[in-house]
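Just below is one structure, and these are the notes that go with it.
Let's look at subunit A:
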Amino acid sequence: MVQIKGFLKYLFVYSLLAVIIAAFFVLFQSSDLMVKVLKFFVFPGILFIILGALFIDWFDRKLFARMQNRIGPRFLQPIYDMLKLLAKEDITPDGVDKFEFNIIPAVQVFLSIMVAFTVPIYIAEGLISFDGDLIFVLFLLALIGGSIFLLGWATNNPYALIGGSRAATSEMAFEIPLALSLVGPALMAGSLRISTISMGLWDAIGDNLLLVFPIVLCFILSIISATAVLEKVPFDPAHAEVEIIGGWSIELTGKKLFFTRFANLVLEFGIAGLIAAIFLGGFGGFTLNLTPIGHWEVSGYLITVVLFVIKTCFVVFLITLMRTLHSRIRIDQLVKYFWRYYLPIGFVAILATILVVN
Partner candidate 1 sequence: MTTEKMKGIGPIPESCDYSIAVGPQHPTHKEPMRWIFHVKGETIHEVDLRLGFNHRGIEKAFESRTYNQNLYLAERLCGICSNAHQYCYVQAAEKCANLYDEVTERAQFIRILLQELERIQSHQLWYGVLAHDTGYDTMFHITWRDREIVSDVLELISGNRVTYSMYTLGGVRRDISKEQIDKILPMVAEIKKRSLYHKHVLESEKSFVVRQKDVAPLSAKDALRFCANGPVVRAAGINNDIRKKDPPLGYDRIPFDIPIYNGCDIFDAMRVRMDETLIACDISTYVLENLPAGDIRIKFPKKIPPNEGISRVEAPRGEDIHYVRSNGTNKPDRHKIRAPTTGNILSLRHRLKGAQVADIPPVIRVIDPCIGCCERATFIDVKSGKSKTLSNAHLISRANRAYRLKTKVLEF
Partner candidate 2 sequence: MEVKTLDEMITKLGSLVSVTEPKNYPLDRYVDVSPDNLIPAVQKLKEHGVTHLSTIPAYECDEGYRLLYIMSVPVKDGKWGKMTIVVTLDKNKPEIESLTSEIPGAEYYEREVFDMLGITFHNHPDHRRLLSPDIMPDDVFPLRKDITYQEIRDRLAAEAKVRYEE
């Protein structure tokens, strides 16, 4: 009973927030500049991404705990964690390369938010949308991996060195399967633009039902690669807590650690949103074809946002499931699995796609 009351309370707060934001948009809908600013900062911009990342954090931890017969954190816990980290002292040890050490966590946040900007949230296009932005996303992910390695190198600590080199090795391992798994739907939909893929994939499948088989393979492969990108068990030898005490982030404290953690959460939000958009139809589902008429514009957008959140949560559920069921594997085993087993699966999926499409 108490849980339902709490849930209703949060539902009420969120609806109020949504109404306020919608009111802002409606108020300023004549001024183009104001709408752009609101879009960038509030919805679906930075504020929505921050709230989404924190929600994903809670969802992931609560699910993880519940699957282990524990209770798990309460709803506002991620906010408290972030505030606590910001309040801690920020120590820079002697002997590190000061410039890289201080700036890379902030760079990671910036890159993750850029990834999240490309995700289509309430309409088919994200805030950033152009032809070939799928490759742009892959490039940003590679940059994030490189920044982790640089941070591990800049820190004057053998544990960080091990963590950074492991991160670079695993980056080399998972990057190609990730690219292949995202390029599969691109081939089917016929374009490298995320908005086109998310709108066109289900139509393409509707035309030719045999495409379901490579789609499923690509979906599974993308979930596995996403787990490796986000450094979650079973693919997190770079950040292994018990063995090398946090690897590349061992010397980060205070706001730098906050930036790193936050970047990881935003990246999770972004990648899960991307996978949901590309594979699961993103905001709209298969046949939802809303024609906004007058005052019903805003309500139409509300339904799409809710659908998007549900689908992202489903993808996060799958990633958390992988985290619950497995233990951590070693770095050489990770490279072996990715190059020997997952990469051929990706090739098979792409070949099947090409054969079926033509």
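Methods note: contacts are C-beta pairs under 8 Å (C-beta built on N, C-alpha and C of every residue); 3 or more make two chains touch, one makes a residue touch a chain; residues count from 1.
Here is how the candidates were picked: all candidates are chains of the complex that A comes from, given by their letters.
If you're wondering where the values come from, they're calculated on a predicted model, not measured in any experiment.
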Candidate number, among 1 or 2, whose chain touches subunit A in this complex: 1
Residue ranges of subunit A in contact with candidate 1 within the complex: 67-70, 158-159, 161-162, 233-234, 236-237, 240-245, 324-333
